[in-house]
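So the structure is just underneath, and the comments pick up after that.
With one protein chain removed, the remaining protein chains of the complex are shown where they sit.
Let's look at chain A:
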Amino acid sequence: MSSLILSEMLNGLVQVITNDGKVFTGRLRGIDQTTNLILENCHERMFSADEGVEEIRHGLYVIRGENVVLVGEIDEAKEEQTDLASVRAEPIMALVH
């Protein structure tokens, strides 16, 4: 477990971007060597060019590693200063291999 570079993020609040361009947030509770992820209290953030960010509650999610693009720890101080309802952006594009 300690050899995985993702393990430093365990139990932290993270944001995950997937192959299809979706953005998930949640607490990282499990990982493995293929980047399978367990996200507790998982929410999806839907970005749109003409509306603020919409958040959907999913609960406990397992994301299969092959669909993971990026996992990042959320800076909670910055997060508090951000008004998601005022953020306008096109969704992230799907992955093209």
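In the analysis below, a contact is a pair of C-beta atoms (placed from the backbone, for glycine too) under 8 Å apart; a residue touches a chain by one contact, two chains touch by 3 or more; residues count from 1.
Just so we're on the same page, contacts and distances are computed from a predicted model.
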item	value
Name under which UniProt lists the unshown chain, selected from "Mediator of RNA polymerase II transcription subunit 18", "LSM complex subunit LSm2", "Ubiquitin-fold modifier-conjugating enzyme 1" or "Protein FYV10"	"LSM complex subunit LSm2"
Touching residues on chain A - with respect to the absent chain	3-6, 9, 15, 17, 19, 21, 23, 35, 45, 47, 65-66, 68-75, 78-79, 82, 87, 89-90, 92-97
